[in-house]
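Have a look at the structure that comes next, please.
Of the protein chains in this complex, one is absent; all others appear in place.
== chain A ==
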Amino acid sequence: MGWVVFAFGAWIAGWLVNVRLARGPVSWWASLAAPLVFGATLLAVWEGVVRGFAINQVLLPAPTAIAARMGASADLLWADFVQTVLKGALSGYVIGCGAAFLIAVAIDRFPFLQRGLLPVGNFVAALPVIGMAPILVMWFGFDWQSKAAVVVVMVFFPMLVNTVQGLQAADAMQKDLMRTYAAGYWRTLVKLRLPCAMPFIFNGLKIGTTLALIGAIVAEFFGSPIVGMGFRISTSVGQLTLDLVWAEIFVAALAGSAFYGLVALAEQRVTFWHPSQRT
């Protein structure tokens, strides 16, 4: 009973604090504090409800139990992170986005490719991951290479479409100006069209970050060595160590946010001139 009261109290307290923050003057620290207070409230309510109603940890472990597990299994979580995020997701991301970028430039240069390659890209994008993953495991083996391959398939299309679109962003007047400067194709591409395409390219890169993580984790469900976040999530559910599952989910969420944040930061630096970056 006490824990339920605690949960209720935490909810009210968190709510009141955030209402105050929202009504107060706009400041940098207030906009940082509000989501933190919200998150802390959520965790407190979660803890209180799980303990108060004695919810079986097989259904939902308490945040403190998850935190304790993260501390106890730090080595395991790190090994899984290296396997899935650094080896599987990142390498697939780099290969997939890189290839999509190069092919987008090629498509832009040779219009006949546009008619031939874009539909193929479209087709690849429509392949469901759960259908592709077992086949790619068959082709590239159980280790991270097959996970990277799944990631390549997943990030390729958003990147391709965005880059192709971006390369058409420079308008005719700007291109005409480049021509009066006697700039050839390559110079126009590097000096004008790629910079114009950057907001689009970063869109593709940002969408790719979360897709890469999802692809790498889900692919591990279809056969993997005994390391990796997807492996751990799928097998720990079977062993009913749900605290470990949540610990992995937390690490995955953290890694995904950090990955996205890094790309967004790079975007800010590269496309500082774009109207969307003005504050």
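We adopt the following convention: contacts are C-beta pairs under 8 Å (C-beta built on N, C-alpha and C of every residue); 3 or more make two chains touch, one makes a residue touch a chain; residues count from 1.
By our rule, contacts and distances are computed from a predicted model.
For the chain of the complex excluded from view, the name given in UniProt is "Thiamine pyrimidine synthase" [choices: "Thiamine pyrimidine synthase", "PQQ system protein", "2-oxoglutarate oxidoreductase" or "Nucleotide-binding protein (Sugar kinase/HSP70/actin superfamily)"]. Here the missing chain is touched by one residue of A:L36, A:V58 or A:L177, and it is A:V58.
Contact with the undisplayed chain is limited, among A:Q145, A:T210 or A:T235, to A:T235. When the missing chain is restored to the complex, the residue among A:W11, A:F38 or A:F142 that touches it is A:F142.
Mapped onto chain A, the footprint of the missing chain covers residues 56-59, 76, 134, 137-138, 141-142, 220-226, 231, 234-235, 237-241.
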